[in-house]
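Presented below is the structure to which this report refers.
Note that this complex is displayed minus one protein chain, with the remaining chains in position.
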Amino acid sequence: MRFKFPLMAIGLEVVMIVLFALFVQYETSVNTSRNPNETESAAMDVEKTMESYPFFQDVHIMVFAGFGFLMTFLWKYGFSGVGINLLIAALGLQWGTIIQGIFRSHGQKFLIEMKNMIHADFSTVTVLISFGAVLGKTSPVQMLIMTILEITVYAANEYLVFKILWASDTGESMTIHAFGAYFGLAVAGILYRSGLKEKHPNEESVYHSDLFVNDFLWTKQYRAIVNTYFSLAASVVTAYACSSLLESRGKLNMVHIQNATLAGGVAVGTCADMEIPPYYAMIIGSIAGAVSVFGFKFLTPLFTTKLRIHDTCGVHNLHGLPGVIGGLAGIITVALEESDSTKTVSQAAALGSSIATALVGGLITGAILKIPFWAQPPDEDCYDDSVYWEVPERKEYDNHFHELLSTLH
Amino acid sequence: MRFKFPLMAIGLEVVMIVLFALFVQYETSVNTSRNPNETESAAMDVEKTMESYPFFQDVHIMVFAGFGFLMTFLWKYGFSGVGINLLIAALGLQWGTIIQGIFRSHGQKFLIEMKNMIHADFSTVTVLISFGAVLGKTSPVQMLIMTILEITVYAANEYLVFKILWASDTGESMTIHAFGAYFGLAVAGILYRSGLKEKHPNEESVYHSDLFVNDFLWTKQYRAIVNTYFSLAASVVTAYACSSLLESRGKLNMVHIQNATLAGGVAVGTCADMEIPPYYAMIIGSIAGAVSVFGFKFLTPLFTTKLRIHDTCGVHNLHGLPGVIGGLAGIITVALEESDSTKTVSQAAALGSSIATALVGGLITGAILKIPFWAQPPDEDCYDDSVYWEVPERKEYDNHFHELLSTLH
Partner (left out) sequence: MRFKFPLMAIGLEVVMIVLFALFVQYETSVNTSRNPNETESAAMDVEKTMESYPFFQDVHIMVFAGFGFLMTFLWKYGFSGVGINLLIAALGLQWGTIIQGIFRSHGQKFLIEMKNMIHADFSTVTVLISFGAVLGKTSPVQMLIMTILEITVYAANEYLVFKILWASDTGESMTIHAFGAYFGLAVAGILYRSGLKEKHPNEESVYHSDLFVNDFLWTKQYRAIVNTYFSLAASVVTAYACSSLLESRGKLNMVHIQNATLAGGVAVGTCADMEIPPYYAMIIGSIAGAVSVFGFKFLTPLFTTKLRIHDTCGVHNLHGLPGVIGGLAGIITVALEESDSTKTVSQAAALGSSIATALVGGLITGAILKIPFWAQPPDEDCYDDSVYWEVPERKEYDNHFHELLSTLH
């Protein structure tokens, strides 16, 4: 990747700056150029904007904390995992701001409000989820391309679900989690390497629920908080029980725990702010926790051998299945609560659209990424940091090793 | 623990769901079933609820951050430390919500407000503190039982202190920190294993002040923030000085620093929102920092040899002693400020009750946990993750080791 990567990165950044100069209207210019009424409403928007500031803050704290957390699992592929996450986030939030703004303004200039930045962050999360499915098997250049393509498809599906179908998906179980997972699985299916059929010696589960971005954080409503809180708690307890049930001699598996415990938060997303009693949320969480553990144990190996889809981090279990459970729970809740059956149809259409656009978009993106020009790593370099990173600490670690050994002999 | 653990965990989760269905009233049902005045006050409650949202958020950020932080110290018993913490928290907050709600409503159905969830989190913290005293010597099954029993006793003492004695303990120095420490010590005393008299080879201080949950975070009042801020700062500087004074050749001990620095936050808790000048808070912090370091150096070894209480992580020094200092500081402050001596008596009674219920409850819980049915680990498996966890990363680490060695020979 001698020049491909730096040139593409700089090129994309220049494009972003130009697009911002062309499309983004700065708050002040509005205030002076329009009539007083609009100025006033703009001022109110700014005030409303400041109200959402703590939640914006939370997002970034989570990104930082998650970043730090991931850092602790540096092993062979730790640098790439963390580093590419950061790169995806930085590029993705710029592109997400632009593409979502253009969708919203129908191609006109638009203002940036706090909530647009939050939505841009959301769009980035889908790419981070998909990244989990192809981790270790793709080059940074490929990830730049995937970031641009996936966020574009995401923005289209989001517009369809919320602005045309008017479906409900507060915690974005379907539009973010299921979408991201199935997009990633489709890409992974296209990029399947039969040379990696056997478990690669470098491959180890070091994925940690990219960034803890769960719905819990995104919502301020009393009902959504209570439901998410108890769904998560129930999913933790159930995941422990199932993990112990499935592993040899009743042991626990940290990979199950770490992922399955968040599944409750993903699954309750769609109906988080619907009028459901807390125990219903706990049942959703328990199902999601159990399904997630079973997925890790039985489904992921099956995907690799039968479907030729190699899901590096098992994103299907943390985001895909719980997202679908969330979508189904949303359909059931709406069907029970609303007499108007068109709302139920909307919910079902939203779930269908999220999965369908993810699969189609993922297949096309996978086909583009397969073009042998993007500095793809050969099979033997997969899951290895040293292909893309200077790795001083590892060397130092090994030096200490040899030092210790030399004291022995 | 082939079946004991998963069956008990699933059983408890089912019980929680049933209890929620029976006792928890969902906000909406109230709005519709009662008279308008009550509805209005319920709406106000919800508004008040949203005001406490940032603080609820903070708690969970700390839980996550603390979780990640602990993760970094994975060594032999890292998985169990972290994993059991999470399990305790998930079960504890469900049970805490129920038992505290029943106490408050005298057995009637009750509503869940944000502040109930914060209180349920609090109740969980006591178990996490006690867990520090028995870490490495108990099975997950035992921890499930201890969670249920300790939170029940905690809820009773909390009701006594705040609703009957009307004592002041804003930062819960007495009711959480001292209570949790002495409960844990009593359990540890009952579970004493003479086979572990000698320092176990796996035992290393990897405890890190479970979850950074200090009072600082729980309180919004100006006075409490200022006092806690400067108490913590003073306790850090004093702990450094004392650690250097006690260790060989003036060195510093990271275990002292990590624990003692938080002691200032614990100790200032009881009188955090009383009318004390900041320098008084700094004196309390300095005393707590010093006492905590001295406790680690001299008291913990003495407890093991003389009292046959083996306090794995030294919770007595971080939570027990500073909690008692906090209680005493509260009594002194009230005695100086208030002419009415009954308030001083209430404060003293609250400290006494917190320690007494902790000790009695801990002894009974310890006796129950001693019943040889809870899949207790034999002495040689203590402090070892691999008894309860699949430990892939360790294996991988060792593989890298052998790989490196093979390049040598």
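Each chain carries a letter (A and B) given by its place in the written order, and its residues are counted from 1.
Just so we're on the same page, contacts are C-beta pairs under 8 Å (C-beta built on N, C-alpha and C of every residue); 3 or more make two chains touch, one makes a residue touch a chain.
Just so you know, these numbers come straight off a predicted model, no measurement behind them.
Engineer: Using the touch definition up top, pick the residue from B:102, B:118 or B:225 that touches the left-out chain.
Structural biologist: Answering carefully, the residue with contact to the hidden chain is B:225.
Engineer: Tell me which residue among B:103, B:192 or B:240 touches the hidden chain in the full complex.
Structural biologist: Going through B:103, B:192 or B:240 one by one, B:240 is the residue touching the chain not shown.
Engineer: Mind pulling the chain B residues that touch the left-out chain?
Structural biologist: Here the touching residues of chain B are 54, 58, 61-62, 65, 68-69, 72-73, 75, 204-206, 212, 216, 220, 222-223, 225-226, 229-230, 232-234, 236-238, 240-242, 244-245, 247-255, 257, 261, 275, 277-279, 282-283, 286, 398, 401-402, 405.
Engineer: Determine and list the chain A residues touching the chain excluded from the picture.
Structural biologist: 1-7, 9-10, 12-13, 16-18, 20-21, 24, 26-28, 46, 49-50, 53-54, 56-57, 60-61, 64-65, 68, 71-72, 79, 83, 86-87, 89-91, 93-94, 112, 114, 117, 140, 387-390, 392-393, 396, 401, 404-405, 408
In the analysis below, only the chains that are shown with their structure count from here on.
Engineer: Round to the nearest whole Å and give the separation of the Cα centres of chain A and chain B.
Structural biologist: 33
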